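One protein chain is absent from this view; the other protein chains keep their places.
On to chain A.
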């Protein structure tokens, strides 16, 4: 009798120890993420929070001056409308060019699809600066496109293709296209081909089957991809700066100018805060409509 109780007590102790062990291990494993989390907190969350605070300071006074200026001055309004219109246009172009690619690659046998995908992934990982430079070379007055168009007699005078809106949009579309194709391809690849065959067997024309079956099933990938492109366009700096030639002013360029040329941290921060709020609102939308994971599936 006496032995049993000791034994039982031992059991309980043992179980408590095991549970403590497990908790300790859980903490240790979660702790593994601390260094990465610390880097992100210290170098991203705190600085951006700091900017948020700075955005309420103008000429040493606390207030909303930096924000009211955005509404009052037409220059700011036109920067925002340029940014949004350019981003929208590039997003639409990416959908038009990218959808057929993802659609076809999704149906090709894996080996062929991999080759096609390489044509998307190689530019994706190639430096944005290198690609922007390439477009500058291609689109300049004596560039390949102008030479070819004059060569075939379509135009007499070289067209202005770089250092303006046209060049900006071509360059941005080129940089953004993989961001649309990759998540869309990941979604399209998982659409059951039998569904399209079933629609076909039931008498739907290929166009009808596409519209009523394939397109709705591909929507989550399309939404995720196009909203990602739109967000990245909103904050894009390098390509519009180089290919725009000063004729296309995006929000990011105004932020840079405010901070580096005028040392006006308040004005720059306020623009940044507005940009960030728009971006987060769209991410929330993606999260509700399609799931965030789709964006980062590469």
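The definition used in the following text is that a contact is a pair of C-beta atoms (placed from the backbone, for glycine too) under 8 Å apart; a residue touches a chain by one contact, two chains touch by 3 or more; residues count from 1.
One rule holds for everything that comes next: contacts and distances are computed from a predicted model.
**Student:** So which of "Oxidoreductase", "Fatty acid desaturase family protein", "ABC transporter permease" or "4Fe-4S dicluster domain-containing protein" is the UniProt name of the chain that got left out?
**Tutor:** "ABC transporter permease"
**Student:** Even though one chain is hidden, which residues of chain A still touch it in the full complex?
**Tutor:** Counting only chain A, the missing chain is touched by 25-26, 28-33, 35-37, 39-41, 43-48, 50-51, 54, 97-98, 100-101, 103-110, 116, 119-123, 125-138, 140, 142-144, 147, 174, 177-178, 189, 192-194, 196-197, 200, 206, 209, 231, 234-235, 237-238, 241-242, 252, 255-256, 259-260, 265, 268-269, 272, 275-276, 279-280, 283, 292, 296, 298.
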